[in-house]
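Apart from one protein chain that is not included, each protein chain of the complex appears where it belongs.
And now, chain A:
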Amino acid sequence: MSDTHSRLIYMANQIARNFCALDHDAAAAATADHIVQFWDPRMKAAVSGDEAELSPIAAKAFAILRQPGDPAPQTRATVFNDVDEGGGSDAG
């Protein structure tokens, strides 16, 4: 396992852990949604979802990602402005 791969696993688990206040399925969906919206394709592709180091929620998230289509937004952080909309921002 490369350092990058380990880091990606860690990141996925960390995301999942911070959604733990949700129930298992919702946390997995939120984790999957987060990864879709914020991860570069090579990062998504680098994690198969079968890694033993993945937490149950993170593993389920990658199972969701293997299904066709992207998950719907699960939090407002992943609801972005429409083309002509100016209200929301996620300025850092």
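FYI, contacts are C-beta pairs under 8 Å (C-beta built on N, C-alpha and C of every residue); 3 or more make two chains touch, one makes a residue touch a chain; residues count from 1.
Following the convention adopted for this analysis, contacts and distances are computed from a predicted model.
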item	value
Per UniProt, the name of the complex member that is left out, chosen from "Formate dehydrogenase subunit alpha", "Cytochrome d ubiquinol oxidase subunit II", "Vitamin K-dependent gamma-carboxylase" or "2Fe-2S iron-sulfur cluster binding domain-containing protein"	"Formate dehydrogenase subunit alpha"
Hidden partner interface residues of chain A, rising order	2-4, 7, 11, 14-15, 17-18, 20-21, 34, 37-43, 70, 75-77, 80-92
